[in-house]
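Handing you this structure, nothing more for now.
All protein chains but one are shown in place.
Our next item is chain A:
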Amino acid sequence: MSSTSKQNWAISDCDAHFCDVLVMLKIFVPFHCYGWSSQKCWGAEEETAGEAGKAGEAGEAPAEATMEVLTVSKPIQNREDFDSDSDSDLDLDFASPQKQSLQNSVVTPGELVTSDPMLMRGHGTYSVGNKTYSSVAGTISRVNKLLSVIPLKSRFRPETGDHIVGRITEVGNKRWKVDIGGEQNAILLLGSVNLPGGILRRKSQNDELTMRNFLKEGDLLNCEVQMLYNDGAAGLHTRSLKYGKLRNGLLVLVPSYLIVRTKNHSFDLPGNVSIILGVNGFVWLYKTPLKTSLSSSSTLKNTNLNKFQTMLNSDSSNYTPGSTSVSITRLEEESTWEIYSDKNDPNISNNVRLNIVRYKNCLKCLSHCEIGITKSRIEHVYDISLEYENSGNLIEIEVMERIGKDVLNGEKMRGVNTSKMMSL
């Protein structure tokens, strides 16, 4: 920016409290600049400003017309904030190396990030000649030679190993299409699901015809990203007993950037409720499944006994989608047709239902305040929420904001060391 414009900003800041202020930005535009074949597209403003300065000194006014634009700006409410903003914004030059390491510097589309040709251009950038420009509004991240701009907000981008929750949108040729809240639907191949009964074999044509008996349109499932295709679409798998169809619960959608990638994404919470925090921002709240002795170390005899019990009260589904303690070795015992059953547990008590709704509103609180969602924070918000008898009160805006503040203050008091609480 030219120095004249900076001065004028200063003037506007002084007068800001009186009334609307005329901010005058003087742009002297020599007419011969407007050739129809405009070659100097990028960085043309510096050149224009330079010529304008010369024209002003020499006083060649008749040849060059003066083009200035007046704007009325609002009285600035938060003056300190705006002052620091305007100063730093106008002066930020991302080409200089010491500013580049500056954390929290925001670049917007079309802004020059660097003119160093040695750096590799990553996501969120594009280049014209040797210069690298930002293509999104976000923060600069630099890993060795790789320079990228991370947008503040974007849709979910899957990565291999992500634990996600998705919804079947289409049953196709040997594959299901799954909506995971990303840019494209993910693909779940018939070959990457468990067959009922846990038989390990090649999927036959018969299996292809009965695909709808396993999963059909609208079903929710819990799965892992196995691979990424060239175009960015995700390939999923459910080949573990902790993955599979979801029942007995409620889906909550939160922005995906609020969920931190951690080792474990399924937890048991107080109040007989369990949670699956899908990395894609799909969160599944459900009744904590009954812990049978199956999950403890059991002898074959015990297992048989349990199987017998299961058969006796066969109307209560014993499948445990979230229990992480089940290993793949017990596939045969555990994966019966039950894993693809559509029936909810008929014995979900009213209390559990109310708790699930309370947790849902707790998640809404966290997402409204844009606080990263972790197990400890959910439990904390749940504790705070207990002072509201009717959990419906939790989603009033004032209450949500108060709870959000309480959570952050509580962490400050306890000195919880959370180096990174958001995936941003």
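Quick note on the criterion: contacts are C-beta pairs under 8 Å (C-beta built on N, C-alpha and C of every residue); 3 or more make two chains touch, one makes a residue touch a chain; residues count from 1.
The rule we apply is simple: contacts and distances are computed from a predicted model.
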| item | value |
| --- | --- |
| Per UniProt record, name of the chain withheld from view ["Kelch-like protein 42", "Probable cytosolic iron-sulfur protein assembly protein Ciao1", "Ribosomal RNA-processing protein 41" or "Coatomer subunit gamma"] | "Ribosomal RNA-processing protein 41" |
| Options A:Thr108, A:Ser376 or A:Asn393, residue touching the unrepresented chain | A:Thr108 |
| From A:Gly138, A:Gly166 or A:Gly278, residue that would touch the chain that is not displayed | A:Gly138 |
| Selected residue (touches chain absent from view) among A:Arg142, A:Arg155, A:Arg239 or A:Arg353 | A:Arg155 |
| Touch residues of chain A, complete complex, unshown partner | 20, 22, 25, 27, 29, 31, 33-34, 38, 40-42, 44-45, 65, 67-74, 81-82, 85-86, 89, 104, 106, 108-110, 124, 126, 133, 135-139, 151-155, 169, 179, 183-185, 231-233, 255, 370-372, 408, 411-412, 416, 418-422, 424 |
